[in-house]
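What follows is a set of notes on a single structure, which appears directly below.
In this view, the complex is presented without one of its protein chains, the others remaining in place.
== chain A ==
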Amino acid sequence: MKLSKLLITATVVAAGAATLATSALAQGKEQFFPLLSYRTGPYAPNGTPWANGKQDYLKMINARDGGINGVKLTFEECETGYATDRGVECYERLKVRPGVTLIDPQSTGITFALTEKAPVDKIPLLTVGYGLSMSADGMAFKWNFEMMGSYWTGADIILQAIGKSLGGMDKLKGKKVALVYHDSPFGKEPIPLLEERSKMHGFELQLLPVTAPGVEQKATWLQVRQSRPDYVLLWGWGVMNSTALKEAQATGYPRDKMYGVWWAGAEPDVRDVGMGAKGYHALALNGSGKDQKVIQDIVKYVHDKGQGTGPKDEVGSVLYTRGVMIQMLGVEAVRRAQERFGKGTVMTSEQVRWGLENLNLDQKKLDSMGFGGIMRPVSTSCADHMGSSWARIQTWDGAKWNIGADWYQADEQILKPMVKAAGDKYLADKKMKRRDPADCSS
């Protein structure tokens, strides 16, 4: 009896090992996009629309254009659960596929771990609006592409917006600004910039960490109640954001003095709080809504055919649109690489890296693709892996997000030296050198 059980167990294990060993896929003329995502765990409400947007955009390009110049796009998702070790496993699993394009780790922690591995495997990391702030410097980080903004530019823009509302940056003097942050690399990233700015303008910076995942914030908000900061910056993700807004409501902290990063400014963060979050501001990395052409195309070519990844009414929400935008940057990098290395062929990840580094999406191009109202032009170069740092401020009115008309751009004069100094320290720690300018043409 026991022996038969042992045999069953052994068979199950052997079958599993066999599946692991045979992961060979049919090779073909296909550009493969590994999609790391998290649809489970405490961050799933935010991770899911993001992942759905990324998938739907690839499906739409296949259905509408037949791929990129005839090259079909394929993808496979791998669930990380926002855990770094699972993310690394997913990366190792998917990176060996033929036609692998680039990796968007969808998590700051996984980005840190992969920053060490990507140069060895020669796979670019696309981290739009998150990741290592210092990796904007393309001369130090050849394989990282932190496009459209980092936590440093985000923090800078929030301070600019506060300054503007006060009538000038000099009015920040003597004010007290509290940073309520997720106690992880993600939450700590903005601190160096805030410290720099606090020295410049003479405001007091108060750091209030919240233990991950962020559902327990009573102690933090007790501190807010005690010290009454003039502004609260919210650096949260997932359940932490709505909890913070509820705590602010309970504490009686005015929500219109709260500014969230762009990861704290989507529908899942405020929907449950409703009117309780009225007046709360957050950065907007991208526009949202259903009236953009690209979103209508996705509805027409994917969702109306019954092939949508998530629910149809989620299409056009903030995080969904961000997923679409991030995937568009990846697809356009392949298109750009094809212009140089051969149209209609599958690009290697190294060639895609060149594409990412030479991206030039002007307003006309964005309008023609239907991204005109979603983002501002992006143009990357060898030295500048960010391409643009424009963002807007949006405000929750109790039922929907209203994006302000003003576009802000991070102050280059403050950021450039910080990025350079941080990159130099990183390279020195690793005993590595900056890229040779001649390397730019490769």
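Quick note on the criterion: a residue touches a chain if its C-beta (ideal position, glycine included) is under 8 Å from a C-beta of that chain, and two chains touch if they have at least 3 such contacts; residues count from 1.
The definition used in the following text is that contacts and distances are computed from a predicted model.
For the chain of the complex excluded from view, the name given in UniProt is "Branched-chain amino acid ABC transporter permease" [choices: "Peptidase", "Gluconate 2-dehydrogenase subunit 3 family protein", "Branched-chain amino acid ABC transporter permease" or "Lipopolysaccharide biosynthesis protein"].
The residue touching the chain not shown here, chosen from A:N46, A:N62, A:T115 or A:T395, is A:T115. Contact with the undisplayed chain is limited, among A:E89, A:E216 or A:D439, to A:E89. When the whole complex is considered, the residue among A:S37, A:N286, A:T321 or A:T380 that touches the unshown chain is A:S37. Mapped onto chain A, the footprint of the missing chain covers residues 2-3, 5-6, 9, 13, 15-17, 19-21, 23, 37, 39-40, 44, 48, 51, 77-79, 81, 84-85, 88-89, 92-93, 96, 109, 112-113, 115-117, 183-185, 188-189, 191-192, 209, 212, 422, 429-431.
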